[in-house]
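One structure, as structure tokens, below. Some questions next.
Here the complex is missing a single protein chain, while all its other protein chains stay put.
Then we have subunit A:
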């Protein structure tokens, strides 16, 4: 159990350290071991050198001995023998001379009287013979008392004569001693070689197994990373798909450009690459009143898109309520402000995520051209009089929806004339940045809106869209939703249409 615990703790500890440390740890042990083995090998090598020196020394001594033996055998001995035989020759000759002299002496003694001079010569000769014999005896007496070295020296100096068998026995003993020494040293040398070989094999095994382990480990890590990457990119792809789906769903909610009663609506919309929260819609509230709105939910992503869906549904569902308010107040401004005040507090109660949105809300009485606008933090819309004579920004701001409880709203009320145009846009249009981080701005939008005054409404919309897109740069996605709603009041009160609720509620 304790071992299992230790094992699991080691495993968890090991999984926490990063891969470089792991590989270093795997490689550090063999490195240290290799180092130790190398040091050992060096020491062995040194011992081996020593041993080899000993062996060669022994071999040299043996050679010297063998050389001496050979020398002794073949030269010194010969010389000594020669010397000895020479001595014996001399002795024989002296003996013969002695015998001759003896005979002569006998003759001479017999003669006795011959010559005193002849007797003196004989005495000198006798003296010489005696000396020679003494020297020979001295040589023979010396030979048993010498050490091997002295023997060798004497042999080399050719000063002594030895007994052959004794000398050779001496040499053989010395050679045997040296041979035994050589054998033991060779054995130890062989032993060293074996140890060195074993150490190298162990070193090789350690290094090879460490490398195999490190390789396996790295491969495993790479595989894990690849798996992780694959699963991440799969999730990313899925997320992107879902975002695209959200974007498409949001775009599908947008109404078709149309004319309701006598108000023509055109718009352009392009969702940002990460889905924003712009939405807009327009529909008939009662027989001759039309409402429209544009919304920009704060933030981006699916949350913003979902809030945009919610607002869109709320607005559709509020049609009846707005109609009731209109019937109750009989006034566009009051209807609009009280609707938004109510809607704000309802929205505040409903959401606590801190999400909010800006909105431009408007109601038009298509008979008179009366228009009430409530600006809930949305950018100021542009109003252009027919023919582009006059263009101005409307409203002075207002609380966004969902940010402040018990916020109250104000409406701008004005009267549209035939041909007047209103341009409602999200800040994605004016804050659209080009490559140099310069924003498109309201001024550019204003002049473009004015320049296009004599063009059809869809042409006007298209021109603005293209200019904003060019400003952003071809092929560059927007970093915020870009939406713009343009309407034109034609002034002629169209025949009152029968309100078709189904047309309004069918999802588009």
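In this section, a residue touches a chain if its C-beta (ideal position, glycine included) is under 8 Å from a C-beta of that chain, and two chains touch if they have at least 3 such contacts; residues count from 1.
In this section, contacts and distances are computed from a predicted model.
> According to its UniProt record, what is the protein name of the omitted chain, chosen from "Glucose 6-phosphate dehydrogenase", "Sugar ABC transporter permease", "Anti-sigma factor antagonist" or "Oxidoreductase"?
UniProt lists the chain left out of the view as "Anti-sigma factor antagonist".
> Please identify which residue in A:300, A:421 or A:472 touches the non-displayed chain.
Spelled out, the listed residue whose C-beta touches the missing chain is A:300.
> Which listed residue, A:356, A:440 or A:478, touches the chain dropped from view?
The one listed residue touching the chain not shown is A:356.
> Which subunit A residues touch the hidden chain?
For subunit A, the residues touching the absent chain are 296, 298-300, 354-356, 358, 377, 379-380, 396-400, 403-404, 407, 427, 431, 480.
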